[in-house]
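Left out: one protein chain. Kept in place: all the others.
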Amino acid sequence: MSGARSLEDRIRAIEDRLEIYNLIASHPPSADTGGKEHVAASWVEEGVFDRGEGLSSPRGRDAIAGQVRMPEHQAAIERGLAHFTGLPHVAIDGDAAVVTSYLQILVPQTQGDPVEVPNHGSSRGFRVHRMTANRWELVRTPQGWKIRRRTLRQLDGSEPARAILRAAIAG
Amino acid sequence: MSGARSLEDRIRAIEDRLEIYNLIASHPPSADTGGKEHVAASWVEEGVFDRGEGLSSPRGRDAIAGQVRMPEHQAAIERGLAHFTGLPHVAIDGDAAVVTSYLQILVPQTQGDPVEVPNHGSSRGFRVHRMTANRWELVRTPQGWKIRRRTLRQLDGSEPARAILRAAIAG
Partner (left out) sequence: MSGARSLEDRIRAIEDRLEIYNLIASHPPSADTGGKEHVAASWVEEGVFDRGEGLSSPRGRDAIAGQVRMPEHQAAIERGLAHFTGLPHVAIDGDAAVVTSYLQILVPQTQGDPVEVPNHGSSRGFRVHRMTANRWELVRTPQGWKIRRRTLRQLDGSEPARAILRAAIAG
């Protein structure tokens, strides 16, 4: 399958893949700390972040990066916001790539009795607040892979989230 | 360790690994959308899917792929079925590979009061319904890496799940 490609081309495709894994893995740390500079460095200038119905959907790198410094987002961070990403599916096509990922958002439980697990402390536990399907459309730039468009939809049994997942396996 | 191997061999081993990551990452999207064609393309014809006690364990690619279109499975999808896979452990040995992964199955909560998290909407949250240890036995075919056998066991403190996990670190 890869016989006709040069070693250089194959290594570059592998490096692309690993760079993209780190780009996706660095999203939770930036979202959970209000890392505005990192968010800005991850997007192209004309990027669009489509969060679906009922949530704000910023357009443009400055608006997207600015969102993690808004008082509402800071309040979520103070409460213990935690994004958690599974293993993403990555499809690279030349200078563009599509990543499909599942993403959980958890927060500490504020009610109920603490539970003790031996050797693992006492805790009220964490609540999986949101569970979303994400489509990340990436482009290669001279400064590395950047996000051009991110679309997320809640995995609540409705069609939009399934459409994102179906696109990942349609190829 | 790798001194004696050619660059070609080493690159091929790396490409194998990345192809296997995508195979594992494409499982949740196919399970959560009823992607029968994708499931069929992921298995060898004589594949066996061993789901353990109390759940159906289809044998053969057609039965395995057909399962995601059964009315019960479609009902789970309508409810908001979401598979969530962590970072898998991958051990490749020539034309065979063993992947060991943890897999969560989540569904939207249908009871309780919605909770609001600032900038992250209001939700009843998600329930982690199942948590399993998975062993995927893969083989290289002319059409890429395919699943020959998948064994999963519930992480409920019983021995079978631990046996799967122990095998991953026994090497």
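By letter and in written order, the chains are A and B; residue numbering begins at 1 in each of them.
Everything below uses one rule, namely that contacts are C-beta pairs under 8 Å (C-beta built on N, C-alpha and C of every residue); 3 or more make two chains touch, one makes a residue touch a chain.
Predicted, not measured: the structure shown is a model, and the values here were computed from it.
Enquirer: Using the definition of touch stated at the top, determine which of A:48, A:64, A:87 or A:138 touches the missing chain.
Expert: Only one listed residue reaches the unshown chain, and that is A:87.
Enquirer: Return the single residue from B:42, B:100 or B:151 that touches the missing chain.
Expert: Considering all chains, including the one not shown, the answer is B:100.
Enquirer: Name every residue on chain B in touch with the hidden partner chain.
Expert: 1-2, 7, 10-11, 14, 17, 54-56, 67, 70, 72-73, 75-76, 79, 81, 86-91, 100, 102, 104-105, 107, 127-131, 154-158, 162, 165-166, 168-169
Enquirer: Hey, which chain A residues sit against the chain that's not shown?
Expert: Counting over the whole complex, chain A touches the hidden chain at residues 7-8, 11-12, 14-15, 18, 21-22, 24-26, 28-30, 32-33, 35, 38, 77-88, 106, 108, 115, 117-121, 123, 125-128, 144.
We adopt the following convention: only the chains that are shown with their structure count from here on.
Enquirer: Using mean CA coordinates as chain centres, what's the gap between chain A and chain B in Å?
Expert: Going by mean C-alpha positions, chain A sits 20 Å from chain B.
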